[in-house]
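Below you'll find the structure I mean.
What you see is the complex with one protein chain gone and the rest in place.
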Amino acid sequence: MIRFIGRRLLQGAFVLWAAYTVSFFILYLLPGDAVSIMASGDEQNAVDPALVARLRSEYGLDRPLPEQYLIALVKALQLDFGISIKNGVSATAAVAEVLPETIKLAAAGFALAVILGSALAIGAAFSRNRWLRQAFAALPPLGIAVPTFWIGLLLLQFFSFRFRLFPAIGNDGVASLVLPALTLAIPTAAVIAQLLSRSLHRTLGEPYIEQIRAKGASDALIHFGHALRNAAIPTLTMLGILVGNLLAGAVVSETVFSRAGIGRLTVTAVNSRDIPVVQTLVVLAAAIFVLTSLLVDLIYPLVDPRINTARRVSV
Amino acid sequence: MPQQLVRPSPAQTRPGDPAVEGTGPVPTASGPAPDVSPASPGTPGTGRRAPGRAAGVGRAALPRLAAASRRLGRAPGLVLAGLVLGVVVLWAVVPGAFSSWPPDTGVPTDRLQPPSAAHWFGTDSLGRDLYSRVVHGAATSLAATAVAVGVGLVAGSLLGLLAGSLRGWVDDAIMRVMDVLLAIPSLLLSLALITVLGFGTVNIAIAVGVASVANFARIMRAEALRVGTAVYVEAARSAGVRWHTILLRHVLPNAAGPVLALSALEFGMAVLSISSLSFLGFGAPPPSAEWGSLVAGGRDYLVAAWWLVTLPGVVIAAVVLATNRLSHAFANPERNRT
Partner (left out) sequence: MTGTQPLLKVEDLRVSYRVNGETTEAVHGASFEVHAGEVVAIVGESGSGKTTTAHAIINLLPANASTDAGSVVFAGADLAKLTRKEWQGVRGKEIGLIPQDPTAALDPLQRVGVQVAEALTIHRLEPRKVARQSAVRLLAESGIPDPETRARQFPHQFSGGMRQRVLIATALAASPRLVIADEPTSALDVTVQRQILDNISALTAERGTAVLLITHDLGVAADRADRIIVMRSGDIVEHGPVANVLGNPQHAYTRQLIAAAPGLNPRRLRPAVAGGVSTDVPGALSDPAGLPRAAAAAAEPLVVATDLLKLFHLPRTAKGPKTLTAVNNVSLQIGRRETLALVGESGSGKSTVARLLLRLDRPTSGSVHFDGVDLAAARGEQLRQLRRRFQVVFQSPYASLDPRFSVADSVGEPLRAFGEGTTADRRARVASLLEAVHLPATYGARQPVELSGGQRQRVAIARALALRPDLVVLDEAVSALDVSVQAQILALLAELQAKDGLSYLFISHDLAVVQQISDRVAVMRGGELLEEGPAGVVLERPAHEYTRELIAAVPGRGRQG
């Protein structure tokens, strides 16, 4: 087991390194001269030329490319991704400052998404009323098709402006979290519902389900005692990508509700072409993906005995 | 992310299911060449053929056409999806035929009018007709989406085909890079690309396309592997067929279905991504009327003019819903084959 975790950690480290390299390639090598892009900034905020010069020398951006990459990689290993062009603080600090807000939002959004998504999938698979079942089955495709920002704006329109139930903007308290989290949750819930109901549908057609029915099992036992657990496995493997999508959703949700967080930070960083911050965010996203995948790997054997023993017995 | 529509319809039977026992072409056992029984015309033949082969089309074309239209009649959702996409494509090609109002010049006295017979989607703060702006925006939105899907399809399929047919270290190298691309959420990857490419519709289209390369590569590789190890390819190989002939005549045509289904799906996803990016302000500058920026423009009038945000959003959702439905239709016949 320890051996296994060690190997997964090593693989995770590889993905992080590769993500860093890909982002370095895209952000620093692709444009030719990254510093001049940063210096162009956006129209409103002129970038301090002194800062640009400092960046250029401190990060060796005037040296040959392989050397640049090595210097940058060593600094990145010390969690130093450079200085934010926008306000002169380190990019890592700029991200760390707003990260807790986004974690709150994403956690709330994820919890909501799992609850909503599972409820829809279970409802669609198990309800005996034909109309109810079709209604449940029709919702996820709809949830996937609507743009996230549009959901946010509609929620804002109804619940903040028309009924004044929740604040429209800001980071204050639980009430301000509800609408952004819901905005974030709806597309993810739709994806979860779709994955899970497809998986449930397939599971309910498996021969072993018929065999359990032939033992005289009730529907409740078949559904909740056997089918649901089997069907959850494929959804579990998608967790890494789902959490990554949550992060992308935060970009939109935080913009719509004017919340501070790494989503907003991303938009402002791209707007002011703040390459160090953008790179930090990309590597952060990859790190979150790696951590989630590791977590899934650890949970997996608890849910599916085939994984655990297959590894021990080794075919 | 590869999402597909799931419509578990109780009337559908899986092929190979014992349920269809007795309905397929069943060999009867009598007569001189007994198992040569006329195959039932109702066999769920998919009617797809490799291009460039005309032999035998004539014989079976008519009943197939009839069968296809019968099947369509049973799938009103698919017909509706086709209609929605048809109308939107026409908007993009001949916008003038759908709206007489100019998209960029408004009548200031008519500002912020709610939807009416004259202005179907209402008017904006400058008195411009919103419906006309949506119709004229279709060309930009669809062109950007097409570019995005094109980039992903061409680059991704080539990489996937290389990985899947050469295998070995080429496969390892390509797929490791694709794994890394999948580890970064696609919107974030697009944003990173926009940072260096700069703003504008073409740039966001390219950025969205690059972010979808990994999905195409994965599907294409899986298909190349699946078909490459299929028994009929093994049979062709042992019959002395050259590898490039196998690639061209067996692998590519058989891989096309799932890749096409993914293309339709990614088309919908690209519409969403591009509208999101232009909503965030990275698209073409005003007064250009891309759908996402139309929604963004309505943000300031949420209370006064609900239609400015709501109606362009409905159009986006309808298009995505329609392409997803289409993708489902592409994917389904594939599942019917083994």
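Note that the chains take the letters A and B in the order they are written out, and that residue 1 is the start of every chain.
Throughout what follows, contacts are C-beta pairs under 8 Å (C-beta built on N, C-alpha and C of every residue); 3 or more make two chains touch, one makes a residue touch a chain.
Predicted model, so just to flag it, every value in this text is computed and none were measured.
Across B:87, B:177 or B:230, the single residue that touches the chain missing here is B:230.
When the missing chain is restored to the complex, the residue among A:8, A:63, A:104 or A:213 that touches it is A:213.
Contact with the chain not shown here comes from a single listed residue; of A:86, A:198 or A:226, that residue is A:226.
Contact between chain B and the unshown chain involves residues 10-13, 17-30, 32-37, 39, 42-46, 48-50, 53, 55-56, 59-60, 71, 74, 230-242, 245, 250, 253-254, 337-338. In the full complex, chain A contacts the hidden chain through residues 3, 206-208, 210-219, 221, 226, 229-230, 303-306, 309-311, 313-315.
Just so it is clear, only the chains that are shown with their structure count from here on.
Computed centre separation for the pair chain A/chain B is 24 angstrom, with centres defined by C-alpha atoms. The part of chain B that touches chain A in the complex is made up of residues 1, 3-8, 14, 176-177, 179-189, 191-196, 268, 272, 275-276, 279-282, 292, 295-296, 298-299, 302-303, 306, 309-310, 313, 316-318, 320-321, 324-325.
Interface of chain A with chain B (complex): residues 15, 18-19, 22-23, 26-27, 30-31, 34, 37, 124-125, 137, 140-142, 144-150, 153-154, 156-157, 161, 191, 194, 197-198, 201, 205, 238, 240-241, 244-245, 247-248, 251-252, 255, 266-267, 269-271, 273-275, 278-279, 281-282, 285-286, 289-290.
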